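Take a look at the structure below.
A single protein chain has been omitted; all remaining protein chains appear in their positions.
Up next, chain A:
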Amino acid sequence: MTPALAIDGLGVAFDDFVALEDVSLSVAPGGSFGLVGESGSGKSTLLRAVAGLAPASAGTIAVDGKVLGSKRDKAFYRKVQMVFQDPYGSLHPRQTVDRLLLEPLAIHGFDDAEDRIVRALDEVGLGSGFRFRYSHQLSGGQRQRVAIARALILEPSILLLDEPTSALDASVQAEVLNLLEQLRAARNLTFVMVSHDLAVITHMCDRLMVMQNGRTVEQLTAADLAAREVTQDYTRGLLAASEGFRRDV
């Protein structure tokens, strides 16, 4: 089966600074892949490189078996959409939710915009009462739902999620994670999700990659991680850290 997303030997450099070096991964259609690491590990850069927001200096990225060039075409963005970390920064402050959702539809020339907007809002659990509000009138969780609706309105097959819940309260995080899982199951979406939180990644993804300083530390399944079957000390350190503070150490 052709992988939905295949990355081979990818490198990203900003002038002399190497942000990402020789990273390879592949995600099957309908799969969910997680990227974990600390700040500066290159996890977000990897996601941005796939979306065409960071320049790839080496290696290839292929979506559904088709290798991408440096310029992404419209068809690519119909297939691949991204949700960003901070819902306070990723929504236009002077556009209503309706206008925000109309934008991608207009760009891609969809006709039945009216129906699609209503349906998209329904799907993320907002209802049409939110349609003519501005983003500053919404809570963080509601904003992130709008961002998810905006990404899904084009019916993409791959969703890139960059720390989608780290700006949210724990209880809101649970709601958004549940929503994402439910949408993935309903639409057979492929997820690539970035997080600094090992627990969130193991909850959401079947396979994950641990990254440090722009390189792969190891790739493993969520089940391996849950069973503590890790091979690298760095991953062990992350696991220990995620268990919280211990006064005796």
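One rule holds for everything that comes next: contacts are C-beta pairs under 8 Å (C-beta built on N, C-alpha and C of every residue); 3 or more make two chains touch, one makes a residue touch a chain; residues count from 1.
By our rule, contacts and distances are computed from a predicted model.
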* Can you pick, from "ABC transporter ATP-binding protein", "Aspartyl/glutamyl-tRNA(Asn/Gln) amidotransferase subunit B", "NAD(P)H-dependent oxidoreductase subunit E" or "Transport permease protein", the UniProt name of the chain not shown? -> "ABC transporter ATP-binding protein"
* Structure fact -> Across A:39, A:70 or A:188, the one contacting the chain not displayed is A:39
* Structure fact -> Filtering A:124, A:152, A:198 or A:217 for touch with the omitted chain leaves A:198
* From A:71, A:94 or A:246, residue that would touch the chain that is not displayed -> A:246
* To do: Using the touch rule from the top, list residues of chain A that touch the missing partner.
  => 38-39, 140, 169-175, 177-178, 181-182, 196-200, 202-204, 225-227, 237-239, 241-242, 244-247, 249
